[in-house]
Structure formats: C-alpha cells, structure tokens
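Removed: one protein chain of the complex. Kept in place: all other protein chains.
As written, the chains take the letters A, B and C, and residue 1 is the first residue of each chain.
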Amino acid sequence: MRHRVTVGSRVFTFHRITGLLILGYLYLHLALLSSVLLPQGPRDFNAVAQVVERPPFLAGDLLLFALLLYHAVNGLRLVLVDLGWFIRRRTIGLIGAGAVGLVVLGLMAGALWPFVVR
Amino acid sequence: MQIEQVDLLILGSGGAGLFAALHAYDTNPRLAILVATKGLLGKSGCTRMVQGGFNVVLDPRDSLELHFTDTLKGGRYLNDQELAWVLVHDAPATIHELETRVGCFFDRREDGTIHQKPFAGQSFDRTVHRGDLTGIEIMERLRDQVLARGIPVWEEHRAVELMVAEGRCVGALLLDIRQGRFVGVEARATLLATGGGPTMYKISAPSLEKSEDGLALAYRAGAVMRDMEMVQFHPTGLLAGAGRVTGSVLEEGLRGAGGRLYNALGERYMARYDPERMERATRDVVSRAGYLEIMAGRGGPQGGVFIDVSHLGADFVRKTFPGMVQRVRDVGFDLATGPVEVSPTAHFHMGGVAIDPDGHSSLPGLYVAGEDAGGVHGANRLGGNGVAESTVFGRRVGDALGQEAAALPRGHLPPQAWEARARHHRRFWERKGGENPAHLLQELRQLMWEKCGLVRNQADLQACLVGLARLRDRLEAVSVAGSPSYNLRWSDALNLESLITVSELIAAAALLREESRGSHFRADFPQENDGEWLKNIFMALSGDATRVWTEPVRFTRQRPPGWEAGKEDEAQHGTRVAPGTV
Amino acid sequence: MATAERHSSSESAGRPRPLSWSWLLQRLSGVLLILLVGGHLWAEHFQQPGQLIQYQGVLARLQQGLFQVLDLGLLVAVVFHGLNGLVNVVSERWPALSRAAGLLGLVVGTATVLWGADILWVFWYRHPFLEL
Partner (left out) sequence: MAKTVTVVIDRSDAGAQRRFEVPVGRRETVLDALFYIQNDLDPTLSFRCACRVGMCGSCGILVNGGERLACRTALEPLGPVVELAPLRYFPRVKDLVVDFSAFYSRYRAVAPYLKPRPAVVDPVVAPPGSGLREEIDLGLECISCGLCLSACDVVGQVPEFLGPAALNRAYNLVADVRDAADAERLEVVGDRRRGVWQCHSHMSCVEVCPKGLAPTRAIAHLRRKLVAQAFFGRRPRPVPSQQRFAEGAR
C-alpha cells in the first residue's frame, strides 16, 4: 500500500532525520573530546580547537546548528500542539516555527561572524 | 441458498430501524435480531440527511394539542388521527431518550435548555436541532448504541422480496450486494423500515440509493397501502446543473428564520399565493407556488426560483446555517450574501403501508415504521415531523416487537420457493445487449415530473400510466452483465422495478382523487372538496389485480373546522372502486 | 425547571490512569534541552566572540559547580531524548523488537552517560595524567 506523503508527514520525517543526525553528532563530539583530552592534554586541545574553529568547520557548525534548530523549533511546536495550540491553525504554526527558526539561525550566523573575520 | 433463521428481521438502518432494534433488544434481550441494510450501517437512508430538526413539545407555553392541530392542519385532515396523536405524544419522550440515553447533544438556548427553532406551518417554535445537520448527530449516536449492544448487522444486504406463506410474512429474501448472491432470512416478525424516498422524480432530494423499495415490497406481498398519491415536494431544492447535488434540500429553517423567495423578476411571489403566512406557509403551498412561477416563465437561468437570506445578516447566516452555507459554496454560490437558485424537489412520501399505532400492517408478521408507513402526515408533512416519525414509531414498534416477536409463529417456506423468487430477480442476467436501466430511470424521472408532479390533471395522469406501462415492458428488456459482485447496473434494475411499481400506485391514486388537497394538486379540480374527499384511498394487491377503495377519514380526536357531523354518516357509504386495475 | 444538586462520589471511583512516561519525559527532556543546549553553546563559545576556545578557559568554567551541573544535566537529557527517540522509531517499525530495543537503549544510554561523565570528571578533578 502506498504511504501517504503530506506536509505533516514530511515535516515529521525530517524531524526524525535531524534527530538521528544530532544523536550521531553527540557521539562524534564525545569521541573527539575523549580522544583529544584524555591522552594528550591542553596543548593538543588548543591545537584541535584552532583547526575546528576555521571557517569551513564553522560552516559545518552552522549546518549542525540548523539541524538542531529545526529539531528544537519543530519539537517545541509539537509540544505546543499537545497543549492545544496551532491545531486548527496548523499553517500558522508551521510558518511561525519556520520564521522563528530563520531568525535564530540568522542570529547564530551573526554570532559566528567574529570567528570568521578574526 | 443459505437460509438464516432469526426472531426479528429489521430491514433498514435509519432512525426507525435502529431505534426499533434498540427497543426490541432492551425489551427482550434474548430475541435474535438481525438488521439488514441496503447501504452501510446508519449511513444510508434519510434520517441521516435530516437537516432542520425534530418537532417536539417541550416548552410549557406549547402544548401537545397545538402540535397535534398543526399536524392535522398541515396534513389537510387526511391523517390517521391515532397515528398523528402518537407522533405528537411520544415525541417528548423520544427527545428525552435521545438526550439522556442515546447520547445526542442538541443545541441549547442561552439559558442552557434545549433550543427550539422556528419551522413552517407551526404555531410555536418547536424544532429541536443540532446545527443545521441534525440527522448526523441522531444517526451516529443511534449507531453507537447498536454497537454497544452488539446487535448483528448485515451491511449492503438489500431486501428484494418479502416472503409470504399462508397469509403471513415469514421473512425476506435479501441480496448480498457485495457477493452478488441471495440469502434468505426466516423471521417470526419482519420490520419494514427502509424509508420511502420518492426518487422517481427528475428533481428529488432523498439519498441516491433510495428507491421506495419498502413500499414496493410491501405492496407486492399484499399489504394494504394508503394515500399513495401524496408525495411531498420540498420548496427549496438546490440547483447545481447536471450534478447529483441538484435536488438536495436547503433546510426549512432558512424560511423559518425569515428567508424570502423571489422569482426572476425580483417579485416576492408568495404574496400572491399565501399573503398571510408568506414563506412560512406549509411545504405543499410554497412548493406549488414556486412550480407555478417557474412554469409561468418567471424562473431563473437554471429553471428555478431564488431563496434569499442575506437580509438576515451574513454573520448570522454563517453561524446559524454553516452546513447550508457550505453546501451552497460547494456549487459556487454564497448563501450568506446573495440569492441562491432553488426548485421544488421530490422529498417525502406521505403515503405508505397502512399501520396501527404499534406498527402492525394488514399482513400478519409484517411491521412497518417510518416513511414506509402511511397515515401519520395525511396530505402533507410538516417540516420537522419526519425524523420525529421515524424515531417515535421506531421506538414504539420496537417495544411492541420486543413483547410480541418471540411468541409469533415461525412460518416455513420450502427452499424451492426462495429459489424461485431469487431466479426472478436474476432474470436480467439471462439477456444480452438489452436496455440500460440507468437510462430508463432518467425517462421515468422525466415522465413522473411532467405528468404526475406538483400540478396534475386527468389527461396527464392517464398518459403517465400509459408511459409507466411502457417502461415496465422495457424493464423486462434490461440486461445486466459482468460480475454479480457489487454490480451497480443490477442495483439500478432492481431500483427501477421498485420505482415503477410505486409510481404506478401514485399515478393511479392521483387519478382517482378528483380534488386538490395538500401535496396533491389537480389543475382540473383545483379546490379542496371536503364534502366528497375527506377520504383515504387504499390499495392492495390481491391475486394479479389491485383492489382500490376509499374510506372516510375517522375523526377520532378532532374534526376539521366547518365539518358537520351529519356528513360523516353519509360519507360512510361512499366507498368506491377504482376504474380498472393498476 | 432546573435543579442543581451537589454530587456524592459513588459513581466514579478513582484508579490510576495509564500514563506513558516515555512520551511525557520525551517532551519534558525536549523542552529542557532547548534551554540546556542554548546554555551550553553560550557558555562554551560565545563568552568572548571571536576568541578561540581555550583549554584553560574551559577548565576554569567547569570547575564552577553551576557549569558542571549544566553539562551533566545536558548529558543526561540529550542521551535520554536521543536514545528514547531511537527506541520509539525501532518499536514503531518492528514492534517485536521493542523490548529488546528498550533494554539496549537503557544499556547504551547508561554507558554513554558514564563515558560523558568521565570526560567532565577530567575537568573537575584535574585528571592525574594531565599536566598544567
């Protein structure tokens, strides 16, 4: 049986995908910290920090943040739905969530800018 | 053929059928009940389609006597007064049960009590409703209660024959539409609650699968029928071109709330027909007025007149009649802000099987409730009395069945008898390349609309009977092919047979009644003739011929104004026989 | 016509209602995470915009109990939220595996929290292998 593809299901599928990616990143983050920190100490920590805070990595950071933001904003929207908001006005909920996400993403990009021009 | 045995077979799952099932079950839980329905449980039929609401006396300022008088006046005193009294008397208890036991939640007033809205032909605002789509709430909740009791239901099993043995109805032959095979059900008692549904008219309101099956079945089984000429046309059927929405009703509450009717010239034409009550006149009057306006060339582009409620305020209309606004929007108009083109539409059959107040027909073992029965509404039904009838009588007949059914004898018919009837209904399969029943149905609808519709006369009715005879011949040339499973062409053929049968009765009775009364209007006898025609026309099949006779109305509770007692005795002897047979 | 009476409670005896803790905690942890992740990012990266993250800075911060608690809470919440979500996905697709997935999630989750706690521990107690 063909499964139904709707706005709702697309939004939710992406929610789950971002969730999985973020979970993957958690392990990457822990692995990096433990592999650099435990055996090697502050010098290497700072060396690694030098590398991972260069612009290409910052772009990656921004992407990661976007995933996180999507998951967070949509998750918050779903919690609000459970509280009875945005059910009859789903479109408003979706547009609102999108707008909030974009604004926060813009703020984040602005906050990262000093790292680029450093 | 599979032949099942039950105590009580209920045909139909509308308001009458399901209420009867609940009451029969609650009165006697050991009764083996089976509900068989042509469509899906609680979804086919016309209680589901009730819009306006349910007439009932609840307010201390109202009274049963007032409701009763309104009903008789509306019915032009042709009603069976005992049935009409039951309707009025049991309605409050029925609403009470719907609210406190069945689970309906009707609309409320500001003070929290049940709201009652104005309808036409009533001396008090007494129509209980849930928005403007009341039938949904009633049927969904009745269906829920049937589920609660686990009463067996056979969906999409249409009755094609009532089986009679030694003068008793012993059950019914059903067609399992999905499998395309016949099943026999032997029952001590059979309740006919399929609803009428005069869909033999070009413009008609009932649910599409309706085809007066119940009336045709009862007539063929030999039950006595009454008032068959009385077909109600609702004044405001929506017009939507060739679409099937055409004919669906815009509810009476629109007129009750102050809606106005205009012709294409912009005249509020009701002033010419009923200057006192205007649009709130009874349905027979308003329908005929609309029809005459259209026939006089004062109709709109789709051949209709216009209902306008915009002067009541767009917000009020949207809030009070959301279902109607949506329906009209679906076909491209805005009810809240402008006029909408409508036409009279065949809506309800006042005639039907003659019953007593507990639903007994003249055929032992056969009970009837709802629109299949005749007599409650006389010559014209008041808006809001229809769903009241189906539920009040379903409930009451259910009680009677709970008490009586278990003790009734079980009649047997040999399997060959069942087979023979099944073969009869399979005859369409033996031909190839024959007539298309869907096209014959269109011809029937045109014929009945033109010759036996809102305005009748002798020549037309005679022509109608000739036309019907021709259609009956052509029915025997219909062929059906393909798989028998869910075969809609076969359904069309069976529907057509029922509709032709009932049309013949309507036309014959209409020819006989040489006066105008309620929904029956004869251009050649335009006056109501109380002296001659406060009589009911009865019909029954006996052998191959139709017995037709009249009986004076018995005024057991109320006499028409101006009626002199002396006339009654005179009329008692006025029994007459119809010219020829049907 | 209308009467009002107060109710005596014979009709409705209370018994505990079924509640999906998994559902409830997923939502609570989700909302909590928005705060914690925001705090974490702020604390680690945006104290001095444009400055590189420095071991000493991290160390100094994490020796304050507040940040230690923040990160520990973040760790627990994120592990629960992520793995519980994963377990839900698995048990929706393959109901037969839901028990196994739940147990596995519990084991992996505990391990992950211990692992993460170990990393935080480094900063808290000045791991003996490390030299300042």
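Convention: a contact is a pair of C-beta atoms (placed from the backbone, for glycine too) under 8 Å apart; a residue touches a chain by one contact, two chains touch by 3 or more.
Note that the coordinates shown come from a computational prediction; the quantities given were computed from them, not determined experimentally.
All shown chains touched by the missing chain in the whole complex, by label: A, B, C.
Contact with the undisplayed chain is limited, among B:485, B:529 or B:556, to B:485. For the chain left out of this panel, the touching residue among B:49, B:72 or B:413 is B:49.
The chain omitted from view is touched by exactly one of A:17, A:59 or A:83, namely A:83.
Residue-level contact of subunit A with the missing chain is found at 1-9, 11-12, 78, 81-84, 87-88, 90. Listed by residue number, the positions of subunit B touching the unshown chain are 39-41, 43-45, 48-49, 57-60, 62, 64, 92-93, 95-96, 99-103, 105-106, 108-114, 130-131, 133, 135-137, 140-141, 143-145, 147-148, 155, 178, 207-209, 240-245, 248, 326-327, 330-332, 436, 438-439, 480-483, 485-489. The set of subunit C residues touching the chain not shown comprises 1-7, 9, 11-20, 22-24, 92-93, 95.
Just so it is clear, only the chains that are shown with their structure count from here on.
The mean-CA centres of subunit A and subunit C are about 17 angstrom from one another, to the nearest whole unit.
None of the residues of subunit B touches two or more other chains. Residue ranges of subunit A in contact with subunit C, taken from their complex: 16, 19-20, 22-23, 26-27, 30, 33-34, 37-39, 41-42, 45-46, 49-50, 53, 65, 68, 72, 75-76, 79, 82, 111, 114-115, 117-118. In the complex of the two chains, the subunit C residues touching subunit A come out as 27, 30-31, 33-34, 37, 41, 46, 49-50, 52-56, 58-59, 78-79, 82-83, 85-86, 89, 112, 115-116, 118-119, 122, 127, 129-132.
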